[in-house]
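Each remark here refers to the structure printed beneath this line.
As you look at this complex, bear in mind that one protein chain is not there, while each of the others sits in place.
Moving on to subunit A:
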Amino acid sequence: MSLTHLQRLEAESIHIMREVVAEAEKPVMLYSVGKDSAVMLHLAKKAFHPAPPPFPLLHVDTTWKFQAMYALREKAAHEAGMELLVYQNPEAKARAINPFDHGPLHTDMWKTEGLKQALDLHGFDAAFGGARRDEEKSRAKERVFSFRSANHRWDPKQQRPELWRLYNARKSKGESMRVFPISNWTELDIWQYIMAERIEIVPLYFSAPRPTYEYEGGLFMADDIARLERVMGRRPEIVERWVRFRTLGCFPLTGAVESRATTLPEVIQEMLLTTTSERQGRVIDKDAGGAGMEKKKQEGYF
């Protein structure tokens, strides 16, 4: 009997999660409510069954996520029997940081700073993240157990070699680790697994008629029109279109694609036939030219 690629990927991810629980003092799972998070949460349930996963979920919130994401967040945590921690950077909140007026600062403050603050606040020494090596060039060299200095910096030259299935989880005082259990999954693997395991994902991944507006050449969904109007200082022109999302983040930053894919096979079909890469809808990678993500990671972005 040969294991399929999904069975082997699943076994590897479960193995990684169990190593963390066995060796870390206070682990947490970062939960972004996207499809990769959904798969990671499902794997965690499998790894520790019949016990619930022995760590909480942490959502580093920007207050600008889609309503449908907030809804699934509560439901998924409840069904897994896990505590859900939500963190919003108080300074970003006080300064009303938003994607329109503040550009890259929006991501820096809500996500990068917010994550550091949340980890420090709770004293978590290991945080599971749903990053995959196929997402972006600098991710390809990221370790599964990735060490961060006391101020959360990543040094690509100081990474520990990872051999066989042996992960060195020892760390000095103040250091923490990010652990990426789905490092070796590709976007197609994720979709196939969601289909095979019937994992619930945010409905926004499927196409439906939604209120959309155009902004600086991109197509976006008006998830909260009143708030958009307040921040933009005008009411954007809303057009109902059949759209869906390939990745999910803050609704004013996440490009919608016009689509008629309403089922998983159709979504996968579209992904396979599509001609642009997954992260193209996001603004982050291009900030600093070719090395954008690497720079962000050194600063502590997930």
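Basically, contacts are C-beta pairs under 8 Å (C-beta built on N, C-alpha and C of every residue); 3 or more make two chains touch, one makes a residue touch a chain; residues count from 1.
To be clear about the criterion, contacts and distances are computed from a predicted model.
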Task: One chain of this complex is missing from the view, so tell me which of "Caa(3)-type oxidase, subunit IV", "Energy-coupling factor transporter transmembrane protein EcfT", "Multifunctional fusion protein" or "PH regulation protein F" is its UniProt name.
output: "Multifunctional fusion protein"
- prompt: Which of these touches the unseen chain: A:71, A:121, A:140 or A:239?
  reply: A:140
Field: Absent-chain contact - pick from A:30, A:47, A:115 or A:222
entry: A:47
- line: On subunit A, the omitted chain is touched by residues 1-12, 14-15, 18-19, 21-22, 45-52, 133-134, 137-138, 140-141, 156, 159-166, 168, 170-172, 183-184, 186, 188-189, 192, 195-196, 265-266, 268-269, 272-277, 280, 290-291, 294-295
